[in-house]
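For this view, one protein chain was removed and the others were kept in their places.
Every chain is named by a letter (A, B and C) in the order it is written, and numbering of its residues begins at 1.
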Amino acid sequence: MDLNFTPEEERFRDEVRAFLAERLPERLSSKVAGGRHLSKADMAEWHAILNARGWLANHWPTEYGGPGWTAVEKFIFENECALAHAPRIVPFGVNMLGPVLIKYGSEAQKRYWLPRILDGSDWWCQGYSEPGAGSDLAAVRTSAVRGVDGQGEHYIVNGQKTWTTLGQYANMIFCLVRTDREAKKQEGISFLLVDMTSPGVEVRPIITLDGGYEVNEVFLTDVRVPAENLVGEENRGWNCAKYLLTYERTNIAGVGLSVAALERLKKVAAEVRRNGRPLAEDPVFAARLARVEIDLENMKTTNLRMIAAVAGGGVPGAESSMLKIRGTEIRQEILSLTRRAMGVHARPFIAAALDGEEDAPHFGPDFAHAAAAQYFNNRKLSIFGGSNEIQKNIIAKMILGL
Amino acid sequence: MDLNFTPEEERFRDEVRAFLAERLPERLSSKVAGGRHLSKADMAEWHAILNARGWLANHWPTEYGGPGWTAVEKFIFENECALAHAPRIVPFGVNMLGPVLIKYGSEAQKRYWLPRILDGSDWWCQGYSEPGAGSDLAAVRTSAVRGVDGQGEHYIVNGQKTWTTLGQYANMIFCLVRTDREAKKQEGISFLLVDMTSPGVEVRPIITLDGGYEVNEVFLTDVRVPAENLVGEENRGWNCAKYLLTYERTNIAGVGLSVAALERLKKVAAEVRRNGRPLAEDPVFAARLARVEIDLENMKTTNLRMIAAVAGGGVPGAESSMLKIRGTEIRQEILSLTRRAMGVHARPFIAAALDGEEDAPHFGPDFAHAAAAQYFNNRKLSIFGGSNEIQKNIIAKMILGL
Amino acid sequence: MNFEHTEERRMLADSLDRFIAAQYGFETRNRIAASSQGFSTELWQRFAELGVLGALFREEDGGFGGSGHDIAVVFESLGRGLVLEPLLGSAVLAGEAIAAAGSNAQKALLAAIVEGGTIASFAHDEPDTHYELARVTTSARRDGDGWVLDGVKSVVPHGEHAAFFVVSARTSGAVDDARGISLFLVPASAAGLAVRGMPTMDGGRVAQVTFDSVRLDTHALLGEDGHGYPTLERAVGRGVLALCAEALGAMEAAKAATLDYLRTRKQFGVPIGSFQALQHRMADLLLEVEQARSAVINAAAALEADRITRERALSAAKYSIGRIGTLVAEECIQLHGGIGMTWELPLSHYAKRLVMIDHQLGDEDHHLQRYIDLGREPGRAHEPV
Partner (left out) sequence: MNFEHTEERRMLADSLDRFIAAQYGFETRNRIAASSQGFSTELWQRFAELGVLGALFREEDGGFGGSGHDIAVVFESLGRGLVLEPLLGSAVLAGEAIAAAGSNAQKALLAAIVEGGTIASFAHDEPDTHYELARVTTSARRDGDGWVLDGVKSVVPHGEHAAFFVVSARTSGAVDDARGISLFLVPASAAGLAVRGMPTMDGGRVAQVTFDSVRLDTHALLGEDGHGYPTLERAVGRGVLALCAEALGAMEAAKAATLDYLRTRKQFGVPIGSFQALQHRMADLLLEVEQARSAVINAAAALEADRITRERALSAAKYSIGRIGTLVAEECIQLHGGIGMTWELPLSHYAKRLVMIDHQLGDEDHHLQRYIDLGREPGRAHEPV
């Protein structure tokens, strides 16, 4: 039993830190730290910086451009990035589609699409969820009918996708589509790559309760998709879908993000004063803060234990449901306390300040402008990516055997 | 909207207080306040005192000896008794069987059994639950087969009852028995009065986790019960059962008991010292205490609102499930804090002190000897009388329409 | 004991509910919320005509109500409708301060407030305060016959559209003394007064109001010099009750919407309300909302009681509402799933309002601590200052 990193791992951590110190633009990290919105250009910039260093596609084998990291190294990298307030990698191409193509794609598909993911030629988004399906991903109703015309074999796709994160920036979307209406629910699904510039694709914004714009509805009306854009076999797309989900759950505990958020909370609680003393010294607030801090300390070890189990040949799986539930609960609690710490100053909402406009009005404690918006926005953590209720169902079935 | 009692109700409350001041033996109230066990004689004594005043059978019509109180007056009486640390009325004859006999019994049954309940000639216990049935009361397996012999018509009863509270003191038990094995679950059940001195009745103690002895298993082996001891119609006993349960839920919120328990907790928290100051002034403990106190203040009004709805012609029912859940949660929280307040002195367990032996060793703060035992014993509150989970099912179905 | 409202009060609540249902639909509400004014002058007048403002004032102050139960009934309806008009700031907070401490000349202002012709505001919180009632750094110093006011007030309700402000300022004493606080009536037009408006997370607008050597004449003082705290406490106490009732209305609406969703939304082929885990969570929510309702009743009933009884009941209610309102908001979003995260669903706006109410006039922790402190104060029933 040794909770310390090995000397090699420590060297790696130092290397990551040096990289972040040198290459992470302060303009980006201060936006992330301040809870301000990142532009498309901001995200693309960080993507390019990571790609230049060869640290973008962390889950890809080295032969396709991955860095060849162990599970612990991946954890260290993600953790250090979070602590340094680096932007999150837009995951849809790099962390989701990439592994699916590598496992299920044809040679031609790999050769064509993977480099375009790395160099940012394509901006991918995810066409999984459909209206009315929620966490029941297999309830796919978007149809794809195969046919031939003068330009060759193709599918005609009709349907609607929703909760498409950053779809407004994407030129490509990977979709689950139903190619056999007669088959049972999880059969008859195929995995298609769809060019969003095709006629019949329409993206409509979904504004979230915090006034933010991250997610979209994507309407597909008689969209023609070349048959070569089918990944894997027709009607076997559910395999791709499941495989992709295991990568969606990478770093699902979000420990680094919680640590960064907790540091900010502590700073805020030291700055805000109640009855002339820092809020951090108010006994009831201090107890709330200490409870979540201890929960996070425990979570760090829980997370490492599960990473170590994978690294040591253990089987991941339902454990990621445990990390998801507790990881999101902890992050939500930290954000809730941060909002709470703002007192009356949590209410004003100045969109311009979140968009980073220099002359936006300032009021109350530092970070007051973003605390409520972040709190509300992150209610999503326990809903998206398989709601915490679905995760509990999985735990009950897979771990508890109930 | 007026939260005050009417002048008549206030006069009534004063009358109850005066009665308690005069008639409640200090020996009994100090046992109750100190969390010590009551003997059979203690319980019988209080029963007789109430009967002498005509305040025993509070749910009976005046023609049978009830006091003719309104719902509010019943509440006031129960509340004042709890605050004065009066013993609880042993409810099985007075509050459960009595109303069933009055509604479903024959004239002969009423004439014979009701006076014997009042004067204490019979000590009744309850034969509802069976092993393996839990909250599913209709899963009755105890059988009663009708026959005739030289002494007349009778039933032969075979089976087992469990969780029979105070069965060790009882000479009579009312039982749900199955008289038709072919009928659907809730049909084919009859309501029988069984003499526990009959051959074939055996009472075995169930010791609860706190070392206490309140509940029993009752084994019935070829017990002969005269047919005249059938209440209501054969195979229609489920009606009696359900009717009785509505009376089981009388005063289900237990507000008076919680108020009395909270007063004791506050006394303890003022007495126990932490870091040289009363525990009541420790900010985190004070917050715990205030939270439950406020919850109880709210509960008082919730309880009165529901009593008023009944008094005003509203329909009681699933609301009692709400009172049961929250009332038991509050009481359990108060008992949990009382145990917590005892610190290291919660662990020693001196049965003799609970039994009221004068020279039992004393240690730690007042009430330390009973705090852990009461806490553990009262885990039952959320289990017995229909578990809180069952109550939530009822709420979901009856109130929420889910 | 009687938990029914009077006939008059029920009639007012019914007509208010009907008006809101007919005239204050979700689209209308969101349009008003996003408007540059943050509320609707037209609807404000309609509320006044309905008698909603009058119900908040006692007869001697030009109204026909003013009891705790009047405030509770009105604000529960407003909460159900997510109403944005400045009833809290103008009628309850500023109005009560003037009614409680005003000279006859100052009380003459009440008629216009009750009629809705004048909107007043209440400027107490400051950039560095965290709900403390006695912590006031804005200063007023005597200057000849009048006063000079300096300081900054934060998160002032509908501050851009008030004709005048009730402002708390320190005229003596240390920064957190209850003694030494005075209240002033300050016209929005006063030289040296600057208002910077901003929208809020939950709809409507607030302002930062800066007083830069604002000269006030002697009649600007509301009540006695240095003895403003009891008035402040009474006005804020009524505001606390109003917010609690508003939250109750919003909770009931959020609960109803969530129940409706659980009954109609299907997943895995069945209504999600058939899942027992969700049923039990809704049952818990129901229990909590009933407890919140009781807390509001207790506070309304205690509004004219002795100080300690009243203030403890108010703090108990605001604590309860803060805790339960946040729980209801979070659970209702969670039970809705993704759709609960969207701007287009009314539920999300109820959720935001519920959470933000915990940030007005003292949050859950503040009022729990206050409830504890009030329980320790010696000499119950004595007013301070």
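Operating definition for what follows: a contact is a pair of C-beta atoms (placed from the backbone, for glycine too) under 8 Å apart; a residue touches a chain by one contact, two chains touch by 3 or more.
Remember, predicted model here, so these are calculated numbers, not experimental data.
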Chains in view touching the one left out: A, B, C
Candidate in contact with the missing chain, chosen from A:Leu83, A:Val203 or A:Ala286: A:Ala286
Options B:Leu97, B:Leu193, B:Leu279 or B:Val292, residue touching the unrepresented chain: B:Leu279
Which residue of B:Ile206, B:Ala227 or B:Leu245 touches the chain not shown here: B:Ile206
Absent-chain interface as seen on subunit A, which is shown: 1-6, 9, 72, 286-287, 290-291, 294-295, 297-302, 304-305, 308-309, 312, 322, 325-326, 389, 391-393, 395-396, 399-402
Sites on subunit B contacted by the missing partner chain, in the whole complex: 129, 132-136, 162-163, 206-211, 272-276, 279, 282, 284-285, 336, 339-340, 342-351, 361, 363-364, 372-373, 375-376, 379-380, 382-384, 387-389, 392
Subunit C, residues in touch with the chain not shown (by the definition above): 275-277, 279-280
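Note that only the chains that are shown with their structure count from here on.
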Superposition rotation for subunit A onto subunit B, Cα-based, multiple of 5°: 180
Most widely separated chain from subunit C, with each centre as the mean of CA atoms: B
Distance from the mean Cα position of subunit C to that of subunit A, given in whole angstrom: 39
Contacts with two or more other chains, residues of subunit C listed in rising order: 278, 368-369
Contacts with two or more other chains, residues of subunit B listed in rising order: 287
